[in-house]
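Structure provided below as structure tokens; questions to follow.
Certain chains of the assembly are absent from this excerpt, and the rest are unmoved.
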Amino acid sequence: MRLAHLLRPRTVVSAHCDLPCGVYDPAQARIEAESIKAVCEKYQASDDAAFRTRALIIKEQRAELVKHHLWVLWTDYFKTPHFEKYPDLHTLFNEATKLAGASGAKGSADPGVADLLLAKIEQISKIFWETKQN
Amino acid sequence: MRLAHLLRPRTVVSAHCDLPCGVYDPAQARIEAESIKAVCEKYQASDDAAFRTRALIIKEQRAELVKHHLWVLWTDYFKTPHFEKYPDLHTLFNEATKLAGASGAKGSADPGVADLLLAKIEQISKIFWETKQN
């Protein structure tokens, strides 16, 4: 583990339930997407039919969680001023959730597709943390 | 946002599904526990009966997620050598999950109880990241 990780502030948090509690963090979507990428890699490396079936079952669940976490950010965290400041934000979320679905991580076991999803989540994460600074 | 946060490595990941994918991260439990703390604070600050009921409904769900994420770490990530190296690890997880349950965050709307839960998760997180370095 690198020092930067050890030093990241533990108490910086940010609304992910619908009270709303005010705690949101794109890390939730990212961790599930990392899981998808790892599942894809293990799928590609295996020729055991039962293992591959299990990988598809789990990838389906993880991808659903990615979609859910992203939808929550899009609906619950981001407000009108954010969408005005970042005019591509709607499209970005729509593309990211599509990339987690049938035309992306659900429909493919290619780690490269998971990488595309991770890159979209990173774009969203970057904007998210910019809005948290203000 | 502080620099340390910006600099934390995005690609350091760590198994949270049962393929297993090999991606685990105590941040999943911590984010839910932060949510619980924020819910407790809003609960204490409100005297609206319907709002308080909603806070309890949501807190119950978040606390269940904390328990789930911790159980997954305890069963799926940590192995015999870890338990030998950290003899208190079983007790630590048992106490942390109890602190998320009826005798802790589920049974109380005191932000201080959420703080105790967060502190336990931080202890687990510290051990987790130590084991990732080896």
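A and B label the chains in the order they appear, each numbered from 1.
Throughout what follows, a residue touches a chain if its C-beta (ideal position, glycine included) is under 8 Å from a C-beta of that chain, and two chains touch if they have at least 3 such contacts.
Worth saying up front: this structure is predicted, and the values here are computed from it rather than measured.
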Open item on the list: Please state the number of copies in the whole complex; 2 are the ones shown in place.
Closed with: 6
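In the analysis below, only the chains that are shown with their structure count from here on.
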TODO: Round to the nearest whole Å and give the separation of the Cα centres of chain A and chain B.
DONE: 19
Open item on the list: Quick check on the complex: what are the chain B residues that touch chain A?
Closed with: 1-2, 4-10, 12-13, 15-19, 21-23, 25, 27-28, 30-31, 34-36, 38-39, 42, 51, 54-55, 58, 61-62, 122, 129, 132-133
